[in-house]
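Note that one protein chain is taken out, while the other chains of the complex remain in position.
Going by the order they are written in, the chains are A and B; count residues from 1 in each one.
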Amino acid sequence: MFFDNVILGLEVAMTWNNLMWCFVGVFMGTLLGVIPGIGVLAAISMLFPLTFQLEPTAALIMLAGIWYGTTYGGSTASILLNVPGTPSSAITALDGYPMAQAGRAGVALFMTTVASFFGGSVGIILLMGFSGTISQMALQFSSTEYFALMLLGLIAASGMSSGAMIKGLIMVCLGVLFGLVGADIYTGTRRFTFGLVDLADGIALVALALGLFGVSEVIASVGKISSKGIDPESVRFRAMKPTRDDVRRSWFPMIRGSAVGSFFGTLPGTGPSIAAFMSYALERRVAKDPERFGKGAIEGIMGPESANNAADQTAFIPTLALGIPGSATMALMLGALMIHGIAPGPQLMTDQPELFWGLVMSFWIGNLMLLVLNIPLIGLWVRLLTIPYQWLFPVILMFVCIGTYSVNNSSFDVLLVAAFGALGYGLRHLSFPAAPMILGFVLGPLMEEHFRRAMLLGRGDPMTFLERPISATVLMITAAILLWGLYGSMRKSGAS
Amino acid sequence: MKHQLTALMGAAILAISSPAFAQSYPSGNIQYIVPYPPGGGTDILARQLNDQIARQTGWNFVVQNQPGAGGSIGLDQLSRADGDGMTLGIGQTSNLAVNPALSPEVEYDPQTAFTPIALINTQPMGIITNADSAFADFGDVLDAVRAEPGSVLYGTPGSGTVSHMAIERLMATGDLEFEHVPYTGIAQAISDVMAGVVDVYVGSLPSVIPHVEAGTVRLLAVTSEEPHPLVPETPTVASFGFDGYQAADWKAVVGPAGMPAEAVAAMNEAINAALADDGLRAALEAQGSVVLGGTAEEFATFLAEEVADWAEVVSTAGLR
Partner (left out) sequence: MVNDDRADMIAGILIGVAGVAIAIYAAAQFPMGTLRRLGPGMFPVGLGVTLALLGLGLAVKSWRNLTLTAVEDRFRLKFEIKTGLLTIAGVVAFALLLRPLGLVPAIFAVVGISAFADDRNTPIAIAKLAVVSAVLATLIFKVGLSMNFSLVAWNWS
């Protein structure tokens, strides 16, 4: 039965027409991922009207190709320019950019492509074999469990950046504060919007990420980077070759990253960005020498890049197996089915096996195409670094502006980029780390949403967090990490 | 000057024959504002309708998605555009009737800022519960609420959505007390209904029907006045002793204020002709819509009623 389905899927995916649309999708996706700002949702939105003309399987294959293709391309700008191509690869900049500065851009790009492929493959295998089981598991997660998970993530990640812990915590709180801007989802009360309708939906993640990482990076780099740092050797094809040490260090981060990513991909409301953050936090936690992180540790790019690609694939599990789209992008995919008169729902897998298996098998083809497509491109991207920075940075700013605007067709978002750029530059100059702020921004509002809903559903009894087994377990792990961390810091201060 | 000239020309041509005017309007591409992101229900409907109009008339539409603030940002932009009929948009219950009463930042008055052109369709909300729930029908839900006010939790895709307002209207009409659990979209809400964490969920009919068909949830009632053709067996909320109760998500084409009457007439005629097409009609009905159409005047009267009704619900419920 399973193999019949696989063969059926391959037959569908291997038609010339579907192969072509798969290529169009992943090609556009990877290019758009490289351009800072144009996120996956904007990219898919732009190409969505095209799907009216396509038959549904081809339309989904193309849209899905854009979706996971952007994640492949997203790390490129993060590594080369310290400007995140997509929010989910912002974290890759933390260690990818230092690698590039050390002349190891080629290695970083090559290895993230491998990590992406590895993570994607794990995600597809889960999608093929365990969709039913996993989607039933996802049903066990209600707001109580979400809250416990978000808390775990925040605590685990609190020591995410090097430098003073207290500054990291301040940045987390500031991130949460920016995340709270907008209409309260429970009462509609406008919080910190100052009467601006543009803030009613909150601050756009892309504006925050590109301001903090992108614009502030440009300000800090102008006049300081010339193309001097680029050794012509480092853009050669040979320079892509990882050392034996790189490979040895990469295995476990890829496996752990894929696991983390697969998990967060299946949960509605979370996704590749959270997956990447959590994976980075995990890698730092388990590392024997966490002080290497932030200075070009290869684990710091392999984990997150496997995680976000795995999450990309497993995000299809609730979408296709239950008809529950976990994100705006997934809802868009289902929208593509609706225009063709296919009602997306729990019966999609059984009613439309050619569509489901064709799509899933196209993911293998698409990921292979991305692997083959990206490796030769690395040489080209690295050459970007040979362009003198004084010419490059105005163009980067232009892409940041257009990319941000395109997400919501909003000039206001571009103004926000400018504001966060100024803020980010000031804060980084005072050595406040930027990554925790993005983490707080993403997790904070989710924590509030789920905490309040859990209290509502639990009819006002805080014990609900301990009565439900999954949430109780996660909270216990969180407490253990917290105590362990406190014990560790106490012992350290006692020793010094 | 340009407006007067167009109006004059339009009037002159209309005087001879109205189909002839249809050829002079529009004078180029029609900019079409969809106040939601691509791929959502509103966007798909707008594109399907425009496609059909384009096929029948050869007019060209350029869709511009302007999401934000529950559809209010796009409509605000539309209200500021030139009223020459070359910029139109699609509005609906939330941004034309609910938000103006509910949201402090909505600056437009839905009745004066726009020229009503034509209603397109309407979709009721469906009220669902877990397949194994103790509620056999909607009457049981009402009994539970009457026995213990606030004991029934109802989920919606968000605060201020038609789903939410539908129950607020029921609470205001029937002096009942439900407890609202807003979600952000349908995903986790449906998942919580399936897990039995939330008692009932109210969502647009097409969004819940696939789950009803899969047998994971049961449909208790619909919020339209008449039983819905897709689920004729399901009772209406009104049939439980709330005569005249209805809540629906309708969609309509509007233009900026001050559109020339001839342009309104031409567009209205084109919309009605498109809605008469069997293919489009079947597609819309399969999605759970009741196709409306009708004259611009009928829409204007309907809009006035809806604006007044929802403003009353908002003030009775103390939501603002």
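As a working rule, a contact is a pair of C-beta atoms (placed from the backbone, for glycine too) under 8 Å apart; a residue touches a chain by one contact, two chains touch by 3 or more.
Keep in mind that this is a model prediction, so the values were computed, not measured.
Undergrad: For the chain left out of this view, which of A:Leu41, A:Leu174, A:Val197 or A:Leu212 touches it?
TA: If we include the chain that is not displayed, A:Leu174 is the one touching it.
Undergrad: From the listed residues A:Thr133, A:Thr189 or A:Thr473, report the one that touches the chain absent from this view.
TA: Per the contact definition at the top, the residue touching the missing chain is A:Thr189.
Undergrad: For the chain left out of this view, which of A:Ala13, A:Leu152, A:Ala343 or A:Cys401 touches it?
TA: If we include the chain that is not displayed, A:Cys401 is the one touching it.
Undergrad: Which residue among A:Ile7, A:Val222 or A:Val247 touches the omitted chain?
TA: That would be A:Val222, which touches the missing chain.
Undergrad: On chain A, where is the contact patch with the chain that was removed from view?
TA: Given the touch definition above, chain A has residues 35, 46-47, 164, 166-167, 169-170, 173-174, 176-177, 180, 184, 186-187, 189, 191-192, 215, 218-220, 222-223, 388-391, 393-395, 397-402, 405-406, 409, 411-412, 414-415, 417-418, 421-422, 425-426, 428-432, 444, 448, 451-452, 455-456, 459-460, 462 touching the missing chain.
The criterion applied here is as follows: only the chains that are shown with their structure count from here on.
Undergrad: Roughly how far is chain A from chain B, going centre to centre by Cα mean, in whole Å?
TA: Their C-alpha centroids are separated by 34 Å.
Undergrad: Touching residues of chain A toward chain B in the complex: what are they?
TA: Residues of chain A touching chain B: 41, 44-46, 48-49, 52, 138-143, 183-188, 190, 193, 195-198, 200-201, 268-269, 318, 322-326, 328, 331-333, 335-336, 338-339, 341, 343-347, 408-410, 449, 453, 456-457.
Undergrad: Once bound in the complex, which stretches of chain B touch chain A?
TA: Going through chain B, the ones touching chain A are 37-41, 43-44, 47-48, 51, 63-70, 72-73, 76, 102-107, 153, 158-160, 179, 181-188, 190-192, 194-195, 197-198, 206, 209-211, 213-214, 216, 283, 286-287, 319.
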